[in-house]
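A protein chain is absent from this complex, but the other protein chains hold their places.
Right after this comes subunit A.
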Amino acid sequence: MKMENMSLSGLDNTKLEALAQDIYSDLVEDACLGLCFEVHRAVKQGYFFLDDTDQESMKDFEIVDQPGVDIFGQVYNQWKNKECVCPNCNRSIAASRFAPHLEKCLGMGRNSSRIANRRIASSNNTNNKSESDQEDNDDVNDNDWSYGSEKKAKKRKSDKNPNSPRRSKSLKHKNGELSSSVNTDPYKYNYNTGINYETLGPDELRSLLTTQCGVISEHTKKMCTRSQRCPQHTDQQRRAVRVFLLGLSATSLPDSNTAVESDGYDASDGQVLMSRLQWDGSSDISPSDSASSKASTNNSDSKKPKKKKKTSLNSTGGGGGGSGSVGGSSSQGCLAGQANRKKPKLPVPPAPSIYDNLN
């Protein structure tokens, strides 16, 4: 049968059916041939045996679907005695209490800074005080995580000092604590025990307070060194500490609301949008800034606080300087009333005057 061009228009249905049938059976035959070649090659290259599996042991892995047992056929809750070795201190810890242990071990717990200070103080006095003693005390104080201590913790909450670092976290969390005011900027996180304000002169304090939170911790008597967006403290606390440290002149200091990172107002956010870089590889924003949650308009305070950013007001929209990033990432300006920090809403100043101050 020679290959030639053929017109389909003159053909009746029967002929068309026959043609279609021909094409179909050709295709099926070709497909079968392809499969034969695959198998043939597998045999010749020596990997055909891979298709064989061990049926017997397969039975051990069949999914179980019965009440009271999991898919492996195991009864629930038999894993109480699991242990693991802490990578930090190399002690053997019960698995279900590993998280609270690690919190202390890495020096991140609520009590840790207090204990650390105590340790430093006591090691200055007695050089032979062993560390392990302190560790044991830590465990005794460890009531953050045990389920039974909920009442105790709640009681403590009420007589907590408003200046303590844990102010904003007054609710006790159990397993699932829910997202609110976390600084999601891992690049910027600077966990240290703070600065002692008594050692600083007024000028130093003044300049410090322009960039840092500054709220004094009741426990450590030190100033918070996080940014002015620090989620641990409220703006009220920040104002209070400035008044306390700098007296009446505190009011002349840039308030965190009208400071460079004045992203509390819709207008300035618009500025940021206009001057931000195009995303062709040059955006400063990292996906970890959770761009969508900031971009979406919302008047609820349900998301994280803004990170520090500098806005440069560019009249050339779209291309120009854009928002500089501090610490490698900048937050996306959001056009909504970004009242997602825990602060009282301040009246919106007339737009042009803010921009004149910024820069």
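Everything that follows uses one rule, which is that a contact is a pair of C-beta atoms (placed from the backbone, for glycine too) under 8 Å apart; a residue touches a chain by one contact, two chains touch by 3 or more; residues count from 1.
The rule is short, and it goes like this: contacts and distances are computed from a predicted model.
This figure omits one chain of the complex; the name its UniProt record holds, of "Aldehyde dehydrogenase", "Centromere protein L", "Snurportin-1" or "Ubiquitin carboxyl-terminal hydrolase", is "Ubiquitin carboxyl-terminal hydrolase". Although one chain is not displayed, its contacts with subunit A can still be listed: residues 1-3, 26, 30, 33-34, 37, 40-41, 43-47, 49-50, 52-54, 57-58, 61-63, 65, 70-72, 74, 76-77, 79, 82, 84, 86-88, 93, 95-103, 106, 108-110, 112, 144-145, 150, 166, 169, 171-186, 189, 191, 265-267, 269-271, 273-274, 276-279, 281-283, 285-288, 290-293, 295-303, 313, 315-318, 328-329, 332, 335, 339, 342-344, 348, 351-352, 355.
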